[in-house]
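I have a structure here, written as structure tokens, and I will follow up with some questions on it.
A single protein chain has been omitted from the complex, and every remaining protein chain is retained in its original position.
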């Protein structure tokens, strides 16, 4: 099952600056070979369900290993059976006004 | 790794009434033996990471099998390494004003 | 326009224990006279759009006043024009299996 995910990992108990933890999560996604795109409030990810969620779990493990005692993460998950759709297709469906 | 999750599954392309799909997800959580509590905008779930996310995947599979061609799900995931915390502990931390 | 909202306010830069900030938000909702119900990963709120969002803004103001330098909040907002629906109706639509 293919998924498009939006991931936002928030480490708690480490102060206000969390850029290095988010950068580590980008590294995890890179290592997993998953297509992903950072934005100002999270990261879009595209892939097989199991691969994507294994990577999300590794993000939590790594961020804890880096010293964050608590993490709260928001995930949006989209699946569809009617047709294949990539992250770029989703953006095109809005911007190309080709409804 | 223990997690507390908030899950909100939204089937698309099946009309405005989605209660039966949400009820099916409750059944999935029940079958998985996971502690869970329905509220007005989702379901709190407590358990091991792998068990909880296997159940979330089964929710998507079942809701698609029931005929929903598209699903968008929101998940909040909390993990902590400093101490164990149950769903009830989280509520108590607010209501008992025992900070 | 009536809304049902799920609100989860996460103060950052104040350590791992955030119960007192969440309790303050409960007080804000109480003062606003809004129907609300705390759960393990947020608070359900029911009311008019403007009243609910004014209260959400006050939550941010208060939590900053309490000393949190940064806040990240997740909100789910439901509106419908086909019929009135309360928080309890949403729960009933799942548990009463009266689809």
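We just call them A, B and C in the order they show up, numbering each chain from 1.
One rule holds for everything that comes next: a contact is a pair of C-beta atoms (placed from the backbone, for glycine too) under 8 Å apart; a residue touches a chain by one contact, two chains touch by 3 or more.
From a predicted model like this one, the values you see are computed outputs, not experimental measurements.
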Out of A:8, A:28 or A:56, point to the residue that touches the absent chain in the complete complex. A:8
Write the list of chain B residues that the hidden chain touches. 10, 12-13, 15-16, 18, 69-70, 72, 74
Contact with the hidden chain only, please: which chain C residues? 1, 13, 49-50, 53, 56-57, 60-61, 64, 69-82
Considering the whole complex rather than only what is displayed, give the residues of chain A touching the chain that is not shown. 4-6, 8, 16-17, 19-20, 22-23, 26, 37-42, 44, 46, 74, 76, 78, 80, 82, 87-88, 90-91, 93-95, 97-99
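One rule holds in what follows: only the chains that are shown with their structure count from here on.
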Give, as an integer number of Å, the spacing between the C-alpha centres of chain C and chain A. 25
Which parts of chain A, given as residue numbers and ranges, touch two or more other chains? 13, 69-70, 72, 74
